[in-house]
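Handing you a structure now.
Only one protein chain is missing from this complex, and each of the others stays in its spot.
We just call them A and B in the order they show up, numbering each chain from 1.
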Amino acid sequence: MSEKESIYLPMLAELVRTEGLTERERLFELKLRNGDELGHKPGQFVEISVFGIGEAPLSISSSPTKKGSFEIGVRTVGNVTNALHRLEKGATVGVRGPFGNGFPLDRLKGQDVLIVAGGIGLVPLRSLINYVLDNRGDFGRLIVLFGARTPAEQLFLDELALWRQSKDMEYLETVDRGDENWKGNAGVITTLFPLFDIAPEKTYAVIVGPPVMYRFVIAECRNKGIPDDQLLLSLERRMKCGVGKCGHCQINNVYVCQEGPVFTYSELKNLEEAI
Amino acid sequence: MKYEVITKEDFPSFVNGLLSEIEVVGVKMKEGKFHYDKIKSYDELCLDYDVTLIPPKKYLLPPKETLLKFSLGGAIQVEPSIDATPRVILGVHPYDIKAIELMDAVFSDSNPDANYMERRRNTVIVGVDCRNPSPNAFCPSMGTDTTETGFDLLLTDIGEQYVVAIGSEKGEELLKKHARTREATEADLAQRKAAQEEALAKYKLSIKAAVEEIPELLEKNYDHPLWEELAAKCLSCGSCTMVCPTCVCFDVQDDLELNLTAGERFRQWDSCMLQGFAKVATGENFREDCTSRLRHRYFRKGNYMLKRYGKLGCVGCGRCIGACLAEIANPVEAYNRLKEGS
Partner (left out) sequence: MKPRLAFFDFTGCEGCQLEVINFEQELLDILSAADIVNFREAMTERSDDYDIAFIDGAITTERDVARIKEIRERAKILVAIGACACIGGVNCLKNFYPMEEVLRIVYGESAHYYDTIPARPVDAVVPVEYYVQGCPMTQSEFVKVVKALLAGKKPEIPNYPVCVECKMAGNICVFEKGETCVGPVTRAGCNALCVTNGRICWGCRGLVDDPNTDSEKEILAKYNLTPEEIIAKFRMFLGYSEVAK
């Protein structure tokens, strides 16, 4: 990048499709105005601008194998996300990125991949899941665990329906609290761990969810014998600039927007404030 | 390094020569204190001062700066905004020059920040060795009482004359163009050294640990009770960071005109000491308690920045010591306490 080009200048993108996921989450499909591909890796994020409202770091939810546009899944939590939810098809937003390291695809190739998604943690993991499915031959087993608080909070229902039937993956799901129609597992996500076996030496666990989930899921993964440097976690922080300048996402000596958001547990063990 | 000598008699015409072609900011007196401000003539300038209220970082990273301008009526248009007015900063002390070197490292690292870089390119730094340090300064402990790098020109007062160290071609050009100088002799350089040593003897505070020890000293004391003790008194007022020459964190916000069809995105100084600094939109605050914020600041200065940028984040100016009403932002006391306890 030329030094004269502002790292804070967003590209413009058009909102080509929007779809409600749950009461609080919507999916937005965006197409860069200049016709370029975003060129991201699963696990990376973008800074999305609603001009006049602000900018927010948001996970990319689509796989890079899907060309021509990309998707973000957004929960209404603040000014920018609320404003995004009010936008209609055809609206223009700003995009900077992709930022962050993303999931280490090179290390995952040829290995078994155990995905552990808590709630909207599925948003970035969906990018990886679809990437693995689209390059199925490059990876070993694909095990996906998804936990939501209630059936109403499950996202990507069409895809979940496909995953339940899929021969390409093993899909297990649970909800913390079921309802009268729920016939599946009930309980927190760790209750799924006794339901499957793995070959720990060739299994990588990729874990994304609310901060409280990490400690318990890490313990379960270690119980199954997965080495710490094969436990991959994505951290949420206040990535205001996305380019390692503003200081908000710093954990000890690490800038989450630069070295992260994906870290191995071996790295995080020594970062006092991380989890 | 090349050295020239300019007499104090000739110096005003150098400053006024600079003023004829470029904006000059320098140190001025303000109610018994010192601050950087635009100067209109040599007479306003003060070259013998202890420390300024706010470091010269305010010219390289303004307290508030527009990053983008946008118009929203019809098709959205977004333009970057970069103010890089050419400017001489005159009379910068070596510790502040060291701090600017660190800012350079931060803003040029991996994703160069065009707003900073453009401004930096258009800034000429004319430093001056500090003759009468602030009682809160501990530059010798940090190795920042003088500097060999980071300036275009550096003055040392040797009585009736200034020795001028030439740090860049740009500095040399300006000097040649606007000042009558002669080449420095061995005797001049000896006087320069003597002046620097005389100033060195005037510092009152010192850290009992060697500067190289500081990063490890902190690392060994992550859970030291000191952090909690200091935090109990901390006002989370951000004063220590606002006046710090190496604190460069910022917040970014959008502002709209009342007609809602035009607006700007701006950044402004932020501080890791402030309560909401690490809070995310979902409400989670990753450094909610003051202890973790205060420790983070000390570690950022004495450890993290060194690891990341190869330079310590403290230059010993002592501004934080002076700015902290609770008397807890005192790196000398903190490091000495850790050193004694270790």
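The working rule: a residue touches a chain if its C-beta (ideal position, glycine included) is under 8 Å from a C-beta of that chain, and two chains touch if they have at least 3 such contacts.
Source: prediction; values computed, not measured.
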| item | value |
| --- | --- |
| Chains still shown that are in contact with the chain withheld from the display | A, B |
| Selected residue (touches chain absent from view) among B:M242, B:A278, B:V315 or B:A334 | B:M242 |
| Sole contact to the chain not displayed, among A:G52, A:G73, A:G100 or A:P261 | A:G52 |
| Per the touch definition above, residue among A:V46, A:A83, A:M213 or A:C257 touching the missing chain | A:A83 |
| Residues of subunit B in contact with the chain not shown | 30-31, 33, 35, 53-54, 58, 63-64, 232-239, 242-243, 253, 255-260, 268-269, 271, 274-276, 290, 323, 325-326 |
| On subunit A, residues whose C-beta touches the chain left out of the figure | 52-54, 78-79, 82-83, 86 |
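Just so it is clear, only the chains that are shown with their structure count from here on.
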| item | value |
| --- | --- |
| Centroid distance [mean C-alpha coordinates] between subunit B and subunit A, Å | 39 |
| Contacting residues of subunit B [partner subunit A, same complex] | 67-68, 70, 72, 75-76, 78, 80, 82, 106-115, 117-118, 222, 248-254, 256, 260, 263, 265, 267, 270, 272, 277-284, 286-287, 292, 296, 299-300, 303-304, 307-308 |
| Subunit B contact footprint on subunit A (complex, rising order) | 1, 3-10, 12, 49, 51-56, 75, 77-78, 80-81, 92, 94, 211, 236-238, 240-241, 243-248, 250-253, 258, 272-273 |
